[in-house]
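Complex shown without one protein chain; remaining protein chains in place.
Coming up: chain A.
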Amino acid sequence: MRKGLVAALSIALLVVWSAVSFAAGPAPIKVSYISKPITADNSEIWKSAKAQPVELLSASQSNHLGKGAIPAEDAKKLQSNARYIFDLTGEVPAMSIKAVHNGKTIAIQLTWADKSENVENAIDSFRDSVALMFPVTAMAFNPSPLMGSKGEPVNIWQWRADWQAEKEKRRGLDKRQPQQDGIHVGMSDEIMKTEYPGKPSPDATMIEYVSEGYGTITKLKDQPVKAAGHYKDGKWTVVFVRDINRASGSDAELLPGKKTFVNVAVWNGQNSDVNGSKAISVVWIPLHIDAAK
């Protein structure tokens, strides 16, 4: 839990809201058309794409709306039941984004500075993570940029560093909890994991959600998006890849030649970031997708 943010709360919200309402807003992100085959591990595709900066703001959670919390009218303006406190002085990573498509597949690459690689999400540790959020319906400016709104869903793609590490057979907790070896494993293990599998698939590195407001994120049955991340020289680079054609009505519309919006969130495991404690772009960033050639 972060302290000392409360004072900044109302002011920060008003500043943010003013920025949304009256300023031009963030510069659009261009999704360039390329004619190369697109896969998550093909670095060739990024050579021609332009890196564009993403401005982030530090956020943490507040209590439920009420006395002393986010002023109700501000929350209403943001069309959200979210309970965030924004901290204008909070440290956020420098982030850049690149995006390409070839008419069939779209790829988005996020690069951000992070001094520590946090690949464990266990009892007292938190993972590094990054997420993209789109309105499900392209050009819909109505869903709240804070997790969507009722009847106006958003589609969220969240990559997780701990799942990436597990896929690469690096599970840090096993070293910290050596007494796991040789113990009896009972029936509850199989029951729990059959009923409630931890990941969408054993090799998953990301999870796809649909959300209609704070506290409503729901895992999608189909998980068509793939992601891969790697950490090098104090930087995370994560690539998301999806077919242009969406798998279901809960996946975001990403249409060549059309515009939509995107929002970015980053969690720093070193700061125990989880849930609403994260760095977010707050307002919708226009996403301009080149026409296919």
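In the analysis below, a residue touches a chain if its C-beta (ideal position, glycine included) is under 8 Å from a C-beta of that chain, and two chains touch if they have at least 3 such contacts; residues count from 1.
Everything below uses one rule, namely that contacts and distances are computed from a predicted model.
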Answering from "Lrp/AsnC family transcriptional regulator", "histidine kinase", "Glycosyltransferase family 4 protein" or "Selenate reductase": the UniProt protein name of the missing subunit is "Selenate reductase"
Full-complex touch with the removed chain, picking from A:I85, A:V130, A:A161 or A:V283, is A:I85
With the missing chain put back, one of A:D41, A:E195 or A:D233 would touch it. Which one? A:E195
Tell me, which residues in chain A touch the chain that this view leaves out? 1, 3, 6, 9, 61-64, 66-69, 83, 85, 121-125, 173, 176-177, 179-180, 183-190, 192-193, 195-199, 214-217, 272, 274-276
